[in-house]
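For reference, the structure is listed below as structure tokens.
Every protein chain except one is present and positioned as in the full complex.
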Amino acid sequence: MLEKALKGGKLYWAWVAILLVFIGIGIAAYINQFNYGLGLTGMSRDVNWGLYISQFTFMVGIAASGVMVAIPLYLHNFRTYGKIVIFGEFMAVAAIVVALLFVLADLGYPTRVFNVILYPSPHAMLFWDMCVLSSYLLVNILIGWTVLGAERKGVKAPKWCRILAIISIPLAFSIHTVTAFLIAGLPGRYFWMTAIMAPRFLASAFAAGPAVLIVVCMIMRRFSTFKVTDKAIDALAKTVCYAMIANVFFFLLEIFTAFYSNVPSHKASLIYLFAGLDGENQLVPFMWTAVVLAFVGLFLLLVPKMRKNLKVLPVALICVFLACWIDKGLGLILAGYVPNSFEEVINYIPNPNEICVIIGIYAIGFFVLTILYKIAVAVNETGIAFDHSEEYERKLEEAGGEH
Amino acid sequence: MRKGGKIMFFTALFVVVLCAPFILNMGSAQAAPDPSLDTPEINALQEKECIADTEWMRENHMQLLDDWRWEVIRNGATEYVAPNGQVYDMSLDDTCLSCHSNREEFCETCHDYSNVELYCWDCHNPDYEE
Partner (left out) sequence: MQKDMKNQNSMERRTFLKAGAAVAAGAAVAGTLSGCHGGPITNKADGSEVVEPKAKTRQWGFVIDVPKLNELGIFEEIKEACHAYHNVPDTGNPKTAVKWIWEEEYHKTFPEIASEYLNEEIEELGFPVLCNHCADAPCVRGCPTEATFKREDGIVSMDYHRCIGCRFCMAACPFGARSLNFSDPREFLDEVNPEFPTRSKGVVEKCMMCSELIDKGETPICAAMSQGTIIFGDLNDPSSDVRKALNENFTIRRRVELGTGPSVYYIVDGGEA
């Protein structure tokens, strides 16, 4: 099926070429880092995780959000998502690839990464994260590829595929729960040590993930033969809306607990994010931007007229996405280190080399996504959906005649 | 056959890439390594004897070092009783390299030959001068 990714118009190849350039930049920057060490990042002994790990956290969320399409389809037989689900699964694949690459880029001694498997340590959350992430990646590749293959040949996907699809639902929840456990179980990091870290992660993921999916589907509707239905878009937009409400709600809960209790260690990180602490306030403008974006996005999604307006909807979705990214892909990890063990505020300013690596990794993600989506769209054009309704039965016969 | 040329080209390219290791290393065959025992420390020994016989050491030194590391770091052990009953300090620096002080002629001749990169000296420092 891969050969389908080799046929495309000028626009397609230009896009691929741009991605390859960025990938090249990223690889060059990474080689730099590999040779010199993590000193080529903004991280320090006090802020020992930076943008790499926060991007990892964020992308695990995007990966998990595939279930927002899978649950209605597989558990509630919501046929509207029948065509879109493959794109949700492939988005999950690309997102996990990106997430894993960020972990790899973050390692000080990357050539030893397999020590995690060589010396399995069940007491370490990172070990479990590796287990669930790789299982989820495998399951999604298996389902996506098999379903697509079946569709191309015009046969029904094998039964185990459906079983796997159902298994993938709790797996999706588990990847983001375990990712939350990575940081929620660390003594002394009060900003992270909250029981609702996992729910917060899931809520923000289920807002940001489907938001990207809708935008990407709308772009594909414009530029490719895959035409997503308005009904599917609206249904997904509602998911984004509810998830974002939960996300904002959870965040407000954190603010209440910290400020009503007035416990300094619980307030410190929040003050640092929204007002600055000890004169360090580089995240403040970002956080307030996120607040505005979150409420604008929510307002646009909550009013049905706006949500159904296909010109307004992308704006709302981008607002929500950016708000989630600033909250989780920027503020969450960095603020967890403020203040440090000695009540000091140490700032973190990403190194240009680090930013190049990040761009490169995201470019790899887009590259994987592009290839997978290209194949899915191509199969969609010529193949027969696994949905064996009468219409598809007819299509199947037609296609059979053509071959 | 309008794609015949392309097919031929990429097949040829594939074969070249596949054979790259042979092509690149052509004519650079090395003689079998001959690790040298000629160090002042070894020459000063009355009985030239390692902690185990040469053949066993050749096959198992990496495993032995790994075991030593485990014992020293994790179990706090310091001494190794050799098969002949002699007791040695479990230390790469103090035991192995105190005799085999010629890292280039001893360790690296074989390791270069078998293309196994040694990074012991990233941390262990018998000759830091360089």
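Every chain is named by a letter (A and B) in the order it is written, and numbering of its residues begins at 1.
Please note the rule applied: a contact is a pair of C-beta atoms (placed from the backbone, for glycine too) under 8 Å apart; a residue touches a chain by one contact, two chains touch by 3 or more.
Everything numeric here is computed off the predicted structure, so don't read it as measured data.
Here the chain not displayed is in touch, across the complete complex, with A, B. The missing chain, though absent from the display, is touched by one residue of A:V97, A:I183, A:L202 or A:L300; that residue is A:I183. Between the chain not shown and the residues A:D230, A:E344 or A:E381, the one that touches is A:E344. Residue-level contact of subunit A with the missing chain is found at 36-39, 43-46, 48-49, 103, 106-110, 112-113, 115-116, 118-119, 121, 123-127, 130, 182-183, 186-189, 265, 336, 340-344, 346.
Residue positions on subunit B in contact with the hidden chain: 52, 56, 59-60, 64, 67-69, 71-83, 87, 90, 93, 119, 122-126, 128, in rising order.
Following the convention adopted for this analysis, only the chains that are shown with their structure count from here on.
Separating the CA-averaged centres of subunit A and subunit B is a span of 44 Å.
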